Every structure is written in C-alpha cells, then in structure tokens.
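Structure record follows, encoded as structure tokens.
Not every chain of the complex is shown here; the ones you see sit where they belong.
Every chain is named by a letter (A, B and C) in the order it is written, and numbering of its residues begins at 1.
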Amino acid sequence: MNLNQSLVHEIVARALAEDVGSGDLTTMAVIPAAAQAAAQFVFREPGVVAGLPVVAAVFAGVDPALECEIQQPEGTQVAAGTSVAVVRGPARGLLIGERVALNLLQRMSGIATVTRRYVDTIVGTQARILDTRKTTPGLRALEKYAVRVGGALNHRFGLYDGVMLKDNHLAILAASGVDMPGAVRLARASVGPMVTVEVEVESVVDAAAAAAAGADMILLDNMPPAQLREAVAAIAGRARTEASGGITLQTLRAVAESGVDYISVGALTHSARALDIGLDSL
Amino acid sequence: MNLNQSLVHEIVARALAEDVGSGDLTTMAVIPAAAQAAAQFVFREPGVVAGLPVVAAVFAGVDPALECEIQQPEGTQVAAGTSVAVVRGPARGLLIGERVALNLLQRMSGIATVTRRYVDTIVGTQARILDTRKTTPGLRALEKYAVRVGGALNHRFGLYDGVMLKDNHLAILAASGVDMPGAVRLARASVGPMVTVEVEVESVVDAAAAAAAGADMILLDNMPPAQLREAVAAIAGRARTEASGGITLQTLRAVAESGVDYISVGALTHSARALDIGLDSL
Amino acid sequence: MNLNQSLVHEIVARALAEDVGSGDLTTMAVIPAAAQAAAQFVFREPGVVAGLPVVAAVFAGVDPALECEIQQPEGTQVAAGTSVAVVRGPARGLLIGERVALNLLQRMSGIATVTRRYVDTIVGTQARILDTRKTTPGLRALEKYAVRVGGALNHRFGLYDGVMLKDNHLAILAASGVDMPGAVRLARASVGPMVTVEVEVESVVDAAAAAAAGADMILLDNMPPAQLREAVAAIAGRARTEASGGITLQTLRAVAESGVDYISVGALTHSARALDIGLDSL
C-alpha cells in the first residue's frame, strides 16, 4: 500500500482505543477465549475497494493471531455481493475489531468510489482530478490514499507542503498595500525551490498577471468553462492551472474540456457517503 | 458544552498537527506577524449549529491571542446567511486555523442537522432517536455530542460501556451449544449491575424469550411496524425496546408509532454530509 | 486474560520507563550480555493468584527473548511456598524486569486475595460483592481485573459508564430546587437507554421514592441490616439494591442476609496490602 505504515498503525491504535476503552464487556462476558471464527467482508452495493490493508492492520492490532486474507486488490471496481476479504482466528478478536474495520473500510471505499466516478467522467481529456484539504480531521492520510486509489491525484497534504495564496491571504495583504502579483513575488522569494507557489484568481486579467509574476500554479476560482478557456490561454503554459469551486458531476466534463490541467473537488472527501459493506460470518 | 474538554483539546491538537505539520509556509512567507484580521462563520444553507465551542478551541490552540465570539447557541436552527461566530486577532493564526475549524464545524453541524430532521419526524410519539457506533474513527466524542445537540440520545459509546449480544455473538455461542436466552443469562451473571445487557432478536418469539431471560434492552432487528408492535406487546414492559435496521426518513414515523422506545439510525453519523459553511473576512 | 491487552501494554511500558529510565546501570556494568538465568515466583504467604499474564507482559516488554511459563491459573488459591511462574532467558532482562513484575503481581494478588475473603464470607446468600472507584490512579484496569479474579463484580469503571447521583450531587440540586426524585427523573431523561441510573439514599422513605422515580439501582448508604431489609422491601424489586458504607468482614454476612443484591467495598482496592511474593533464582 502506498501509505506510511506508521501512520496507519497510529490511526488504527487510536480507533481501537476509542472503541474498546477499558475492554469489550460483551466478548469478555460470553465468548470463550478459545472460540474460533471466520467472516468475510461483502460489498452490499457496487463500489471501488479501498482500505483492505487498513482492515488487516485493525485485526493485527486487536490480536496478532487473526489472519486477514485480502481477496481483491485495492482499486478494483466490484459488484454488489462480492467478498473482498476474509478474516479468521480467535472469535473474541474478530468481534472486537469488526466495527472499527467496517467504519474505516466503508469510509475509504466510499471515497474511492466517488473519486472513480469523477475520474471516469473526464476520461479522454487532459485534465486530472485533485482532492482538497476538506478531509476528516485525523484521517487525512487515509482519505488522500483513498483518493489515489480512486484514480485522482492529491493536492497538497497540509499547510506545510505548498504555498497557496487564497482570497483571505490576498485581502489581508491588500490592506498593507501588497497586490496579488506582489504577493506571488514575495512568496516565491521567501520559500525554497522545492515549494510550489499557487495563487487563487477570479479573473482572466489576474490569471495573466499571476503567471507573469512567477506563480507555479494558478487556481481559477469559480469560472465557467468559457472563462476558464480564456484564462488558460492567457496563462499560456507559464503555470499549471487548476479549476475549482462549485463543480459538479454535471458540469465536470465541460470544465475539463476547457483545457485546465487540474480540477479540484472537495466533495471527494468532505461528503463521501460510507459505502454499504457488511461482515458476514462464515 | 456537555463534552469532556480534555478530549476536545486532544482532537483539536491532533487535527492542527496534521494540517500545520512543520509550519504554514504561506503565512510565514507573506503575512506579517503583526497583521490583524477578523472573519465570521456563515451558514450557506439552513442547518442546526453544532461545534462552535470546538471552533473556539481550534483558534485557542493556534494562538491564544485569537478571540472567538459565539453568536448562536449550540442547537439553534439557523437560516442560510446567518453568521454564527466571529473570530478576531492575529491574521496568521486566523488563516492557520481556518480549514481545521471549518472541517470540524461543517461535519458536526451536518450531523446535528440530519439528527434534528429525524427527531422532528417522530415528534409526538413516545420514541426517541439513538445513534450507533458507526462514527468516524477518532471523532466519536464530537459526533455523539453533535447527535445530542441535534436532539437525539446516545447509544453506548463503545464496547466498554454496555453489553450488546449481536447476531455474530449468538452464532458463535450457538456453535458451543449456548442459545440466545442462555447467552443473555450468561452475560447478566458475568457483568456488574451498572452494565445494561441488550440482545438482538429477529422474531417476536425471540423477543419474548429475551425478556424472559432477563435482558435489559432488546434490539428488534429489521422488523416492519406491524411485527414491531407484536414484539413490543410480547416484551410487555420487561425490557427497553429498540428498533434498528433499514429505517429511513420515509418509514421512520410508522416505526415510531409501533410503540418501540428507541429507534437507532446509523445514518446520523456514517453518512452525514458536511454542511456548507464559510469563513468570510470582515 | 479478560483484560484489554493494549491497556496492559501501556501500563507495563510506563512502569518500565519509570524504573529503567536512562538504563539499568547495574546490569550494564556487571552482567555479560550473553549470561542466561532462570527464576521462579514463589508465594511466601497463602493467597489468590492474580496478575501472571501481566508479569509475562513485563518480561516481554523488557526482552522478547525471555520466556515466562505460567504454572497456576489466575484465581487459584495457593499455599505459602507455591511457585506460580517461571521466567527464563537473558539474565540482564530478567534482572531488569524483576521489581516491576513483583510490584504488579504483589498488588494484584493482594487485591484478589482480600476480595476472595469477602466473597467467601457471603457464600450462600443472594448478594454479590462489588468494588468501587477507590483504586490506584493509573492502575484501575488491573485492579478491577484482580477484583474479578477474586470472584467479585465490578461497579462502574469511571464517570463515563453509569450515572451515580451521590449526596454531593443531590445537595447541589437541592439548592436549585430539584429534589431527589426530580434528579432521578432528570437523569433518566437525559441519558441514553444503555446507561444505568443509580441514586444514593439514606432512608427507607427515600429508597421507595427513588424506585418510584425510575432509578435503575439504589445505593443504600450506611444502613444497619434491619433498615436494609426494610429498604429492600420498600423497593420491591423495582430497582437493583446496593449496600455501601462502613461494612467490614465482621458485619458483612449480616448485611448480605438483609436481602440486598450487591455490597460494595472500597477496601478491596484502596487498602489492599501487597502480598509477600518473591522471585527466587533457579
């Protein structure tokens, strides 16, 4: 899995601590320590598989004696009724890990599934789908991974790995007499060469000015396709272009065909529905 | 706020660490340390306010010099366009905390809003809405709080504060010759008197047997209203009753009118959409 | 062991960090890395064995090459002179873990031993012994486990898994015009159905009123056996009953014979003496 294993373990340990707390009263009360069990994760609706290595980490975190067999590679589009993984071993551990595993798998597969839908919609254009920082606090690494599994690319991971001059920054700078191109130049001079500087603009004129000021990437905010086309032309390859704001599955393809390089979609993560997946006893 | 402040601080600190990492490159590059700013949180769609004390904790966590004025009490239903809080102070801190604050507020208000819709639908019946453990890993405390703000009650918080014998437990016990009433009696004898024992049943006959075996609460799984009514009659006040499974806003009122005490709804948390809320400069 | 393994590891890791700090100067100075050793844990006085899985976790935490063989199941009453476990492997690790292992085993077996004494005293009555929250800060999970090993049941684990209206709560509520039955009704309406509501009363009249108000459990504070009998009669099965306050081994049986369901004893944990157990070289 293209994912930092330490982060996975940290998230899983925290999730288990949250759910198990001082101990699972039910299994301690009624399930014999020696009881064995097996169960399979079954998609109850069609979707893209994402998160099975995290599921495996959950059960390993509960009891190393549990074995988790992954049946479908990450990123596979499966039909309703498909079993994607089997877990076998001590019944107590299986029951203890069930809910945390499902909560993570349903969320991650939900994100991968909606991402795939966006990606498929613009097939054949030059544009790529991007995510945003509108992720669940504490789960960003998993959610951005699910976006990659779904076929899109990640925008920056946080405030620490890229400069993004947004309207709020520009408003504050304007108050001290620094205009947008000045802000771009200031940022470019202040940060190291591995840092990409992006700026948000709302007009074609500003797009051209941002490119001239040396922005590496320009966010074209809330522009209809025709205006995007003009902005892309005005930028003329001097910077990467990103369309953002109010884009739906309905308007997506037109946006992509405007010639922008990237389209960022907050809905990939901030409103993805948990996919319906169950854990059925074997 | 009826919420453990230590947990809030822990969640907020983790969320900020995730987003800020080694530092906010943008504000460090262009925003003067002395710049001041103010902004307000505005609902862009109608909804129930939940999470403003958490928003305040976010800004306090970024910079104690930021002041957060809460304008609407938790639980208020507000119209689109309503400003619910204002934050004022050092511009850097305001910009650093913005995304984490919005991510939390949108999610919490989203949950409170959908919860309120369920609660309003059964007004006038004796039934109460419950949440489930289908929450976001790491954010359960905040999400269960948002459910309370929305007007529903919390089911158990985790595996540690209640016994719940579900189909998977009963299947494993059946394999070793323990039937459902036996499982209820075993659980009741094993746990202390402050622990509530609930069992999941799928038939009226089992509902009656569970009550006879001493269950404190009985989950009536996936029953249509008519069957629920029979089950409630069979239990005859010997245990609290909970309807669960496949209940939608459409079927909810009929379920409530069957006479069950509680109706649990996973969708309150597992699929709540982030509410559209913005942070507008003042 | 009916105990959350993550909590055990956390407690053990903290205990080792506290004792080992920047390193065991003695073993580093004089014990060769290759030296092997073996030793057995011997009860120097009769008692009930509790904590051997924790001892095993201590040595595993020091050096995975150490093997810990458990010779007596948890809960066994053993005579003075009995060896209950053997540990074998690298001498350094054995010496490093010795004190932490003994400190935990002595405390846990001490609690199990005194608990067993209380439990045995009321054999044949319907009453069950309960512990309290008067535990050692940081070790509650281990101490409540030792109580279970000793044969008693656990009262609530903390403030989070049960409502308990004590005299201090009632005094504060009284000041704002809420009487005891009102407090019970308020609590019952505010919390979810998995939460048990207990209230403390000091008279038979209040006991009856608490039952009428819907309390799930009633703590009968500091009542002599005759008064307990009256209170139990007045409650008439509408709530679980708990006797508490000033009960000693001398008065215990009379209390149990009053008909109460539960008797809680702070002394199980707050003043249990460490049992005399040694680690003898083999």
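The definition used in the following text is that a residue touches a chain if its C-beta (ideal position, glycine included) is under 8 Å from a C-beta of that chain, and two chains touch if they have at least 3 such contacts.
Only a predicted model underlies this, so the values are computations on that prediction, with no experimental measurement involved.
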(message) How many copies of this one chain make up the entire complex, given that 3 are placed?
(response) 6
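In this text, only the chains that are shown with their structure count from here on.
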(request) Find me the chain with the mean Cα position closest to the mean of all the protein Cα atoms on display. (result) B
(request) Using mean C-alpha positions as chain centres, tell me how far chain A is from chain B in Å, no decimals. (result) 23
(request) Measure off the straight-line distance from the CA centroid of chain B to the CA centroid of chain C, and report it in whole Å. (result) 32
(request) Mind checking the centre-to-centre distance between chain A and chain C? Centres are C-alpha means, answer in whole Å. (result) 45
(message) Show the residues in chain C shared as contacts by 2 or more other chains, in ascending order.
(response) 157
(message) Under the stated contact criterion, what part of chain A meets chain C in this complex?
(response) 13, 16-17, 20-24, 28, 63
(request) State the interface residues of chain C toward chain A in the complex, per the touch definition above. (result) 2-7, 140-141, 144, 157-158
(message) Applying the document's contact rule, which stretches of chain B touch chain A when the two form their complex?
(response) 11, 14-15, 18-32, 35, 37, 39, 91, 94-96, 98-100, 102-104, 106-107, 133-140, 157-165, 167-169, 171-173, 175-176, 178, 183, 186-187, 190-191, 195, 270-271, 273-274, 279, 281
